[in-house]
Structure formats: structure tokens, C-alpha cells
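FYI, not all chains are in this one, though none of them got moved.
Letters A and B mark the chains as written, and numbering starts fresh at 1 in each.
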Amino acid sequence: MVIKVNMAVDFGGVKMKNPINTASGTFGYGWQFSELMDVSQLGAITTKGCAAEPWPGNPAPRMAEVRGGMMNSVGLQNPGVAAFAAQSGPWLDELSQKGTQVICQVAGHSTEEYVSALEMFCELCPWAAGFEINVSCPNIAAGGIACGSTPEGAGDVMRACRKVTDKPLFVKMAPVRIPEIARALEAEGADGLSVINSIPGMAIDVHTRRSKLSKPTGGLSGPLCHPIAVRMVWEAANAVDIPINGVGGVMTGEDAAEFILAGATCVSVGMANLVDPTASVRILAELEAWAESQGVNDINELIGALEC
Amino acid sequence: MPTPSPARLHDFTVVSNEKIADGVFSLVISAPRLAGSLKPGQFVNLAVPGNAMSLLRIPLSFASADADKGTVEIWYAVVGEGTERLSQMQPGSTSTLLGPGGHGWTVPEGCKKALLVGGGIGVPPVLCLARDLASSGIAFDVCVGAASADSMVGVEEFNAAAAGKVLVATDDGSAGYHGFCTDPAAELLAAGGYDYVATCGPSPMMKKVAASAADAGAFCEASLERMMSCGFGACATCAVETVDGMKGACMCGPVFDASKVVAW
């Protein structure tokens, strides 16, 4: 009899039955996938960022395809926490009762906005296993630069949010200055880090001489991000003791395995969900097969198991 | 929770894939479960193999669906790398699609006479509607526009679908009216008698048609294009600005009440 590898991991207090999570913004509020796959097979899902008040997001075009990936400037369109909780809450509550943890992403333009969104989440979404603070979205034009792009800015948001709740709090990091900012976030009490958000990029239509998006820049997703994300996960895992959620270009179980070897406790599937709504469960199966091939009893033995 | 998209993952096989006009191809695919569930104005999101650097699917409307044969006919213009690759898919080759996506035309109860306006590769969803109107016994006239006679599609099919008038316009005057099809459409609308207008084509065209329809007091629907990533409501890349806020084209569209569209 083949003894199954234990796939359960503890992501900063969120007990996941396996390491597969979904990347915020690529999995809607979960129920969009309900007829396309069995969402309850996943370890966790992370919902699209929501702010205290509704945000309209950016004008069209919001997406451009690039070689090996895509670029978006959705601009965190969201209905606000109250409408989110009312519309999607019941389904998410049910999902969490089936053993798939729900992590809700928190958006804001300022420390105050993060805090008030988080307060609303804590009140209206008791079923949430934890919250991910998106200090890194490259689309928010808060003076042009996201709060999360300096250790001070990211630390400020984390400090303020930490006062709001004892539930697990994670931070979705921008792909910049990882070691420094990761240490600042750990110092302010983050329970884990999601590394990385989409990478700011630019694509120009050379015939019209205009950006392919309604904004000059957008956030890059997909396989093109993956080797950069693996490096950043490794940097983060070496910099801090809190667990890491690896995000960026996971299309296969091997991509997920690279994150785990580099030091990630869990792994989020992003753009792959959009290309193939069943990608996350396929990746889970591939990851499990890889763990078995490595002759371990527990996937936790493989976290950070890169030899170098 | 809100209703998830009706789209499901389907395998499909190419039955035929042939040029029907300048730069325009007709693709017939076999996808039995899909064919019976498509409604005019909906779309499918096709994975076209052959370029590992290009990962997203291609959203396409359909021109007709045959539930009995289990086939769907799609007309597409070759405009870039992805549609070029699609044009190279041979009969017998297979891939997957997500569909049906979004919701289609909502012809008002008791509609007496409709005007359909299709420009360029916007013809297929309108043609599909024409056949539906015909089978429901609703009268309709059609305006079709194209860059030139060579690239025009649908005229025969509209006639075969028992259209009333079929007015043709070309940008270069090589067939029918010399100019945009918005002009004959505006004339017809000004003459009155239509209680429903359906349009698909370039945005400036649809915007004009919507304005003429509004002037004439006719309810107008337009099928909008947006850059789509998922096609089933998960990513919010396909937003259309409406008077009720941002609406995803893949869920709340691609067919929109034209009077509510703010940004075309």
C-alpha cells in the first residue's frame, strides 16, 4: 500500500489541507469557479481585493497579452466590503465549512483605508480564515507609488492593521526590495507574506503609439514572472521566519514545487486559472505526485529543501 | 451568490476552416453539448494551439449553431497572431473552448419590426439573431457595412433568412452605398417603424447607430468587444463603463442596452 504524502500545511495560522491557494484577482470571489471545478479541493482561496468603499477600477482596455504572460490594469475594481460580504459571503462561508480556507484580500489607498476595510472584513466576514493586505498593487495611483514599495510605507500599514485583529494577517508584496520590506513586515507582526504581486510592465502599440492599456503601465502575470518570483520567494524565506505564499507564473506542479523548495509554505495559482479554470486542481495533483516522487512522508519536509 | 457564468469547458474538433471573404474565415467546429445551448449574441472562448508564448483564449461570437449536427459556425477576421494561428487549424484538429459566454440579445416582448446593423466582422452575432427573428416571425431589415465588397460577409445569408430590406454600404464604394452603413441605418430609423435595433461592429459605428435609435425612440442593443482574459467573470479585465457602473462584458454582456453604455 502506498502511503500518501501528508499535504497539509500551516500558513501563518491558516491550516490548509494542501498548499494550493489562488492568487487574488484571478479567482474572482470563488463562486465564479463553482460550476467549472470542485473549489473545495483547494487548500485555500484568496479573494479579489476589496476596499471599504466600492472602486470603479480603470477604463478599458484593461488587459494586453504579452509574450509569456499578460498585463492588466483592472485597478482593483471592487464593490466594497459590504456588498462583497452580502453577495459572496454565504457561498464562501459554505466553502470554508468544506475545509477550504478563505483568505480575503484587503485594498486601500492609504493606511486609514486599509484599516477601515479590515475592520469591515472582521465584522462582516467571520468565516474568513485570514486577511491579505495588498500594499503592492501597481495600479493604484496613490501619488503614483504604492505604500508597499518602501520598508517604512509597508511597515506603517502593517502596524496599523495589526491593531485591528488577531486573525492571521498576510501581506501581498510588490516585487521590489524583498528582503528589507519582508523584515519590516515581520517586525510589525505579519503572519506570512505573499510573494509576489504582478510586476509593473508596459506594452506599446507601435502603430498607434499608445499604451495597449488605458494607463501607461500595468501588472504582468504569467510564466514570464515565474523565475523572478522564485528568486524573490527565496530571498523572502531567507530574510524572515514567517511563512511565505509563493505567487507568480505557476502553470504546473513543477512550478509550484520550485516555490516550495525555495521556501514557500503554500503556493498560489494565478493567471493559469483564467486560461484553464481547472488548472489549480491539476496543479495540486501534479504537486502531490512530485512530493511522492521525492520519497517524503510530509510535504513540509520539502519546504526550503533547496540544496545550495 | 450571484449567478456564475453559463460557460463550461468543451472539447471541440474542427470540421472546416475556410476563407469566405478577404481576410475573413468561416470555422465550423463540432462541439455537440455546446451547440444545443448557445443563444444568439453569446460567445465562445477558444484555445488555439501553436504558440506557447500566447496563453489566453480568443473570444469569438458565432454565426449559427446546429443542435442536431452538434456544430457551431464562427466567422472571424484574421487581424493578428492569434487569429492567424486559428486560420491554420486543419479539419480534424482538436482543442478546447469555454462557452457559452455571457448573455445574448434580448428582443423585447411583442417586437414588431427590428433593424439589424452589422459592420465588418460584427456581422456574425447579428446574422445569428436574424435567423432567430425569422423563425419567430418577427420582421426585420438589415444594414451591412464593410471596408469593401471583397471583405463583406453575410448579405446572402441575411437574404436567405427572409430579411426585408438588406442595405449594403462599403467604405470604398465598391458595393452599395459609398460610405458607412450608419447613414442608411439612420435614414431607415428616421423613417420609423422599428421597435428594436441590434448592432455589432466597430465602436464608433455602434455609437452612431445607438444615437439614431435613441432619436427614433427604438430600444437598441449593442454587442461590445473588450479584451477578455477569462470569459467567465473571474478577472474583471473586460469592463464596460455603463450608467450603472462598470459591467463585465463577459457576464453582463457582450450585448448591452445601448442607452446605458457610457464608454464605447
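Here is the rule we go by: a residue touches a chain if its C-beta (ideal position, glycine included) is under 8 Å from a C-beta of that chain, and two chains touch if they have at least 3 such contacts.
Keep in mind the model is a prediction, meaning the values are calculated, not measured.
Shown is a single representative of every chain type; counted across the entire structure file, the complex carries the copy numbers A x2, B x2.
Simple rule for what comes next: only the chains that are shown with their structure count from here on.
With centres set at the average Cα position, the gap from subunit A to subunit B is 36 Å. Those residues of subunit A whose C-beta lies close enough to touch subunit B in the complex are 25-29, 31-36, 48, 54, 56-57, 59-65, 67-70, 72, 74, 77, 87-88, 90-91, 222-223, 271, 273-278.
Against subunit A, the residues of subunit B that register as touching in their complex are 1-2, 4-5, 7-9, 47, 53-57, 96, 98, 226-230, 232-241, 245-246, 263.
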